[in-house]
Structures are given as structure tokens and as C-alpha cells.
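These notes are about the structure you will find just below.
A single protein chain has been omitted from the complex, and every remaining protein chain is retained in its original position.
Right, subunit A next:
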């Protein structure tokens, strides 16, 4: 047996956050970015994703099951930490607490987002097109809800990528960990831009 159940769970939690969830996140933001080329381009891209073969298998095994495991186990991890930023105000400690905080925000955001889009579409309450997102995001409250949700998600992914590199024994030396911090900041800025730019397109049509 390769370690206890707790060990395997933690390893799985760390792996699933990047493969497949992180990869899905980047794919999802990229496909949505088609919106900046206009409603037709977005509808075509969304339709392509919608009509992928064995789509339910892909959705269940690449998105929903990994996401469920990562989020449920993640909530448990988040609530076993005890914040001590007051006496230990170091950069990594802030990142540690932010990772847990954004994890919870991201979970709330994604739960709402899946309900409002994928589940609503599944039940036939809504159609997958540009107008669906435009309708949601022209409401200022939901625009800002999505801004917070998207930035929280991209932060959680980028900082999680840093931890992933440590947890799998890739970045061991302090120097490599420091360089990875810079890389994760660049990843954060880049994918946040992609996400936020798309939201602005839906909300303001620019």
C-alpha cells in the first residue's frame, strides 16, 4: 500500500487541482474569450464544445467528479488551518491563508455559476449562447460577483500551481521556489486578464 488513505487523498487533491481542473479552467477561459470577437464567434465556439463526442463522459470525469472531490476535501483542509497572520505576517503565510479563503469563495462562485448555466441549460431553462451570459452580466451585482469569483478562481489556481510544484517535489530549493513564485504571479495576471476581459465584453459589449 502506497501510504495511508489520508496520504492518497491529499496527493489526489493536489493532482486534481492542476490535472484536470486547472487545465479545464484554462480551456474554459480560452473558449469564453471568443466572446471578444463577437456573439457569432462565441456561439460557434460554445457550440463546438457542446457538440463534442461522449460529452457527458468528458464532463463527468474531467470536470464534475474531480471538482467535487477537490472542493469537498478542500473545505476540510481549509478549516483545519488556524490563521496566525497577526504574529507571522510573512508573504507565504498570507498566500497560505489566501489560498484557503479564495478556495471557499471559488466554491461558492462555481456552485452558483454551474447552477445558473450548465444546470439551467440541462433542464432546458436556458439556452447556451452569448445572450445567456450577456443577460447575467449586464446586471451590475452579478458583474461584480463574477469579477470577484473569476479573480478568486485564477488566484486559487495560480497559487495552487506553486504549491503543486512543491508538493510533487519539483521545486525543492528556495531559489526554484522563488522563481516559481514569479511564474505563478505571471500566470495569475495572464489568466485573470483573459477572464476579466471576457466579462467586460459580455457586460458592456466592448
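By our rule, a contact is a pair of C-beta atoms (placed from the backbone, for glycine too) under 8 Å apart; a residue touches a chain by one contact, two chains touch by 3 or more; residues count from 1.
In this section, contacts and distances are computed from a predicted model.
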{"item": "Undisplayed chain, where the name is taken from the UniProt record, one of \"succinate dehydrogenase\", \"Probable sugar-binding periplasmic protein\", \"Na(+)/H(+) antiporter subunit C\" or \"STAS domain-containing protein\"", "value": "\"succinate dehydrogenase\""}
{"item": "Which of A:90, A:125 or A:141 contacts the chain that the document leaves out", "value": "A:90"}
{"item": "Interface with the undisplayed chain - residues on subunit A", "value": "1-4, 6-7, 9-11, 77, 79-84, 86-88, 90, 92-93, 95-97, 99, 162-163, 166-174, 177"}
